[in-house]
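The block underneath contains the structure these notes are about, expressed in structure tokens.
Removed: one protein chain of the complex. Kept in place: all other protein chains.
We just call them A and B in the order they show up, numbering each chain from 1.
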Amino acid sequence: MRVREQDNLTMNVGKVGIVRGRDWPRHVSLLLAIAVVVFPLAYAALISTQSNTQINNFQLTPGSSLGTHFDQVWNGANLGRLMWNSVVQAVLITVIKTVLSLLAGLAFVYFSFRGKWIVFFLVLITLMMPTEVMILAMFRLVSDLGLKNSMAGLVIPFAASATGAFLFRQHFANLPKDLSEAAQIDGASPLQFLFKILIPLSWNVIGALAVIQFVFVWNMYLWPVLIVSDPNSQVVQQGLERLKSTDTGITYGPLMLAALLASLPPALVFIALQKPFMSGFAVSADK
Amino acid sequence: MKRIFGLLTAFALIASACGGSDDGGGDAATADNPVTIDMWIAFSDDARKGFTEEKAAEFNTAHPEYNVVVQSFDSYNTVFEQAALAIDDGNPPELIHFFEAATQQALDAKDKDGNAIFASVTEAIDGRDEILGEPVVIDDVVSAATKYYTIDNQLYSMPWNTSTTTMFSNMGILEAAGISDPPDTWAEVEAACDAIMALPDAPSEGCITWPNHGWFFEQALGQAGADLANNENGRADRATEVFLNSDAALDYVQWWSDLEDAGHYVYTGTQRDWAGTASAFNAGNVAMLVYSSSDTTVLTDTGKENSVDVRSSFMPHNGDAAYAGNLIGGATIWMTSGLSTAEQDGALAFLNFFSNPKNAGDWHKLTGYIPITNAAVAQLESEGWYTESPNSLVASDQLNAAADTPASTGALLGNFVSIRDVVTLAIEDILVNDVDVTERMGSAQSEAQTLLDDYNELNG
Partner (left out) sequence: MGIVASIIVAALLGALSFGYKSVREGAMGAALGLLGGSVILGSLRLCTFAADAASTEAVLGIGLAGAFAWMFGAGTRAVLGQRSADLGSGENRSGTYKLGWYWPWLLLSPTLLILILFLYLPAFQTFTLSTKLANLTSPRTADRCLSNFSDLMVESPTRIAMLPLVAIAMIWGVALWSKRSTPGTRSHSIAKTLQPMGILAVVFAFYFMFETESGTGGYRLIYLNTIIISLSIVALAMTVGLAMAYLAFGRIRGITVYRTLLIWPYAISPPVAGILFFMMFNATAGIFAFLADKIGIEFPNYTASAGMARGVIVLASVWKLLGYNLLFFLAGLQTVPRAQIEAATLDGANAWQRFRLIVMPALGPIAFFLLVTNLTYSFFEVYGTVDLLTKGAPASSTSVAIYEIIRVGVNNQNIGKGAAQSVLLFLAVIGLTAWQFRQSEGRVSYAGS
């Protein structure tokens, strides 16, 4: 049974969009998958309309508290402001990281220099260096630099990454070799080559990296908690955290509403960047 | 290359523009340029956080030269960690809300140059009767709180929310089982549970529950008159030994474990689960809940909403041993040292305003924390509040029920928060894995002793 199903699917990989009439099994399985995956979110949406008493008494119909909850979340917890701070942080990190990663990718692929692979290894290994485990040392450093309670403190430590350098290196290494030869013959400097030729060929990877980075920054929690205590400079996850007060019991409705609202910006970013991302984010396309 | 440097410069500019400074600590306090007093509290629920913000706003209106800014965190532990980080950074807020277990550590806290982080509130008030027109109420604080927080004959911090452990009973279920009054001793609890669980429609989860929190363990030691630490519970001198496996401790944990084995006690599965135990009780899935008196009002009101008569009573004790008294829990507000006179007076004025008789009374009614000054008690009595809501009197009565001893006062102890963690972890092991009580509390004892030794090595 299982083999047969895979058989169909693999056929589809081969004949994309050819077999129209036999689409319904895929529709059914996709709908089933979505039912399972989206269930927790739908449940959250239901909860966000109910008061704690209604939740405890199990009610499968929407409650009447959505308005109050929205007021609590938007005005009480100031979620709008916090979300804006997160957007600023995410955009800054994404942009700077993309630029730095492009430069690193350029150096790794289009230059030969002594110690290259050691440097590459040193960069790559930071992929496995969890900021979580050395967060206290990082905190001391950033507060010594006077960056506490500032956007710079939220952005700079995360402005370079192995993920980006790695992705661009892979991408550039897979581009045709004659590109850089032609560019050199034309007398283009490496930066001209990067901006005129490489970047236009890399929008897919840039889009992919943007999605990953945006969500990564959006979900960042431990670090902002340590370095931003000023309520107006805090980020969205800190707002969520305060809504789930543990010592005095959770009021689920506002929390679920806030969680759903907070998941919208990353979802929007994903929808916006889906096309470039999907249309051939090929790590090894021409192999 | 130019373009890159351009980008980096632009970024640096943006960053510095976004990272504006928030200084407000000048010496001249005027309405145009108010002095900011930052206050960190461990409450983020609407009621408690809302109350504090409301009082801060009232204070700011009455004293336009000040701006008290309340910042809320989700739990005591978070404030504790955040304060530690801010101290490490050398930039703590003026007022910090610490729970009782952090008292020793707050007393010992030093900055990088070895100066104490917190100032003594008594010393800072310096015998004044009023500050900026706000009458000083600290001398009127009820004895239950002063005896816990008085160290070297002074109050280092201003007592605020103070509670004790009381029991809440779903009288509908108890009466159906033929019990007219909530049980008072361990044996009575067992008997009541036998009757309740024999009911045809016995509560679905079990008979009784309470959170696995170190505080309940400490209460049981207090009831039995046993100390948690040497040197009179750390009150005569710095505590250097901790006693997690005294007879009284083993008795309590054994009783707890037996109650669980009998299917009467419900363990919700996680440590410090205030929310889970309360919701089991509110849903009528258990008949009795041992809890903090801080939630007396909300538990009673939730009962009313569900047409359930919720009655509050003393925390059950061991009937085979003499009852020696229960201790307090809750938190106080600490003031950092090194403030300017204007800042310090503003902070002190706010603290005394915050607990003036009217505010202390309102706070009690809102939550169930005991009224913190005698004047507040008198005012509530004259209003007839206690006849109206008898449940609200239980906590104060319980705290006044026995003579003052170090055991019923509570321990002062370094690394207390971590030691509580050792206790709850051991009890969870006993409840879930049915390991031997004496043996497990023995290993908890040696872990806790190491924690205390470590603490004293750095702070002694």
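One rule holds in what follows: a residue touches a chain if its C-beta (ideal position, glycine included) is under 8 Å from a C-beta of that chain, and two chains touch if they have at least 3 such contacts.
In this text, all values refer to a predicted model and were calculated from it rather than measured experimentally.
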Residue of B:68, B:87, B:347 or B:399 touching the missing chain in the full complex: B:87
Residues of chain A in contact with the chain not shown: 3, 6-7, 9-17, 23, 26-27, 29-30, 33-34, 37-38, 40-41, 43-44, 47, 55-56, 58, 100-101, 103-104, 106-120, 122-123, 125-134, 136-138, 140-142, 156-160, 162-163, 165-166, 170, 173-174, 177-181, 184, 190, 208, 211, 215, 218-219, 221-222, 237, 240-241, 244, 250, 252, 255-256, 259, 262-267, 270-271, 274, 277-287
Residue ranges of chain B at the interface with the undisplayed chain: 1, 4, 8, 77, 81, 84-85, 87-88, 105, 108-114, 117, 205, 267-272, 276, 279-280, 283, 285, 415, 417-418, 421, 425-426, 428-429, 432-433, 443, 447, 451, 454-455, 457-459
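Note that in this section only the chains that are shown with their structure count from here on.
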Chain centre separation (chain A, chain B; CA means) in Å: 39
List of chain B residues in touch with chain A within their complex: 1, 3-4, 7, 11-12, 14-16, 18-20, 22, 40, 42-46, 48, 71-76, 82, 85-86, 88-89, 91, 93, 272, 274-275, 278-279, 282-283, 302, 305-306
Chain A residues within the chain B interface of the complex: 53, 56, 72, 76, 88, 92, 96, 99, 103, 139-140, 143, 147-153, 155-156, 191, 195, 225-226, 229-231, 241-251
